[in-house]
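The other protein chains are all here in position, but one chain of the complex has been omitted.
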Amino acid sequence: MAQTTSVLEIADAELLGPRGAARVQRRRRYSSERKGIVWRTILVALVALIVVFPLYWMLVVAFSPRGEVFEPGLRLWPSTLTLENFAKVFDRVPVLDWFGNSVVIGAFVTALTVIVNLLAGYAFARLRFRGRNGIFLLGLATMMIPVQAIMVAQFKLVSGLGIYGSYWGVILPGAAAAFGIFLARQFFLSIPDEVIEAARIDGAGQLRIFLQVVLPLCKPLIAVLTLLTLLGSWNDFAWPLIALKDNELFTLPIGLLYLKNQTSPDYNAIMALSLIAVLPMVLLFVFFQRYFVQGFARSGIK
Amino acid sequence: MTALTARGRERASASPRPRAARRAARFKESLVGWGFVAPNLVLMSLFLFIPIVWALILSFQETKGFGDPEWVGAANYAKLLADPVFWQSLANTLVFTVATVPIELAGGLGLAVLLNSVIPARGLFRTIIVLPMVISGVASGMIAVILFYESNGLVNKVLQALGLDAIGWQSQGTPAMVSVVIAAIWLRLGFNMIIYLAGLQSISPELYEAARIDGASKWQQFRSVTVPLVGPSTFFLLIMNVIASFQVFDLIFVMTGGGPGNATSVLVTYAYRNGFQIREQGYGAAIGIVILLITLVFTFIQWKTNRTRDLVE
């Protein structure tokens, strides 16, 4: 309890620090405020507990002996911790090779998408050209297409371009996304005019303004775009499965389908592989979270 | 905002220059603009616009996927109108959307307000709640299957341990739909929260101070300061959530396969079933076009009616 109080006091200090005024008034409300903190904390903790439980269960299934979670009887943790599911995954799926493929494809999709979206977003926000709004809306409309509706046509196209079965068959369609443009445009609109005008008057060309003046300001935007694009590419399996034909080039999520079998899926091994696949993303996410909030806060979606 | 920029620029170039030069400058800017957009435009045209047109063509054909396609005119659309499963899938899609979107928005905003206030271990809580975002739809679906497994899954075991009846998550329509809705909310709540959190951080504390001095209660402050000022976030999230709900696929595909009966069949799973599983590609494409049209209409109405449409125009 004592510890909780001290945490609360620190938290309160954080709140009170920047606002010196009306301190007397605040002191009167202090106890009710503290009660509020307790209630809020309980509420948030409860939600967090519910949200984190399925993830905990993922761990439990991954480390349980096969089939145990489906045996009768309530059990909230494994009877014995086992690595057999991981052993099976490594046995069945060339984890490291496919991990490598996922990294290569993810890196290219992300780099390409981010660069291309930044350029387009800047143009939509800051440059005037005929047809600008029309193209922008057309781009937005593409966000509304379920991939399943156009997969057949996409495949025929990729095959016609001669990139079927290669990384490019996954990378190029993966980079054709509109969400980033939308985000980038909002972000660029929030940059003060003066910054750009000043550079313009100095006689800088648009490309130079973009590279030297604007780009250094968009770290949070780049972080958001990178993270979201990478996440999408990393988790996708439906398209890579269609566009890659040789199993040496498969990506990690396709492994989940291997373990699903023709019948009776091995959920323990599936969770073990899911865990392997998701771990890098979790780390990345935790690491970049701060920029993530900033990126959205600054992009006008506020 | 755009208008402001344009005006500023007009003033900057208001020096007495000959008209031709100005036109040349505008032409040059146009060129630069197209240059900036070109890489994205090429990719999108190639991999999105062309396939959409292709899908449209496909929707007027009958084809097994290989062999020669056959022109059937609007037959696929006629079939659609008379197909009860299509209408049920449409209804299910709407039910799913109506069930998920408001909870995602309200829950996201509520959590964002809580996490924007003073509580201990704020960063930890925030991270935990956002974490499902990184899990793929397929993996989430599988976790949900394991939890909602009817005969020996954890949820039913817990219910029974509490002396309640087990629920037919996999054998009855309504519980099946509920389980899918729960899984979808779990997956998306964090994204909603984080966008709202970003929105809240740009509201200046003085506004609350002012409201407080006017004697507004916490709830009134929430109603009259927070909600209106996160309007752009709400608008953005509404569109994103509705699109996501209309396109829900992985979760349902993994969890229920559209069953029991057709209780959780939605438009995209139905399109997939026709296009891929039973080789009715033309019919599947027609359903895809319908999904596209519905989403376009919805988004268009949103733009027209939303006060904050200046955000996108």
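By written order: A and B. Residues from 1 in each chain.
Here is the rule we go by: a contact is a pair of C-beta atoms (placed from the backbone, for glycine too) under 8 Å apart; a residue touches a chain by one contact, two chains touch by 3 or more.
The rule is short, and it goes like this: contacts and distances are computed from a predicted model.
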> Which listed name, "Fe-S cluster assembly ATPase SufC", "ABC transporter substrate-binding protein", "ATP synthase subunit b" or "Ferredoxin", is the one UniProt assigns to the chain that has been left out?
Replying inline: "ABC transporter substrate-binding protein"
> So which of the visible chains would the left-out chain be touching?
Replying inline: A, B
>> Going by the contact rule already stated, which one of A:114, A:196 or A:297 would touch the omitted chain in the full complex?
In response: A:114
> Hey, which of A:53, A:90 or A:164 is the one touching the hidden chain?
Replying inline: A:164
>> I need the residue numbers on chain A that touch the omitted chain, in ascending order.
In response: 66-67, 70-72, 91-92, 100-101, 103-105, 107-108, 110-111, 114-115, 152, 155-156, 159-160, 162-168, 215-216, 218-219, 222-223, 226, 238, 241-242, 245-249, 254, 257-258, 260-265, 291
> Given the full complex, what residues of chain B touch the hidden partner chain?
Replying inline: 64-67, 85, 145, 149-152, 166, 168, 170-172, 255-262, 273, 276-279
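Basically, only the chains that are shown with their structure count from here on.
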> At what distance in angstrom does the C-alpha mean of chain B lie from that of chain A?
Replying inline: 15
> Which of the residues in chain A come into contact with chain B in the complex?
Replying inline: 4, 7-8, 10-12, 14-15, 19, 22, 36-37, 40-41, 43-45, 47-48, 51-52, 54-55, 57-58, 61, 69-74, 115-117, 119-120, 122-130, 132-133, 135, 138-146, 148-154, 156-157, 161, 172-173, 175-176, 178, 181-182, 186, 189, 193, 197, 200-201, 206-207, 210, 231, 235-237, 253, 256, 265, 267, 270-271, 274, 277-278, 281-282, 285-286, 289, 292-297, 300-302
>> Under the definition above, what is the set of chain B residues touching chain A in their complex?
In response: 1-2, 4-6, 8-9, 12, 26, 29-34, 36-37, 39-41, 43-44, 46-52, 54-55, 58, 65, 111, 114-115, 117-122, 124-140, 142-147, 149, 152-154, 157-158, 161, 186, 189-190, 194-195, 197-199, 201-202, 205, 209, 230, 232-233, 236, 243, 246-247, 249, 268, 271-272, 275-276, 281, 284-285, 287-289, 291-292, 295-296, 299, 311-313
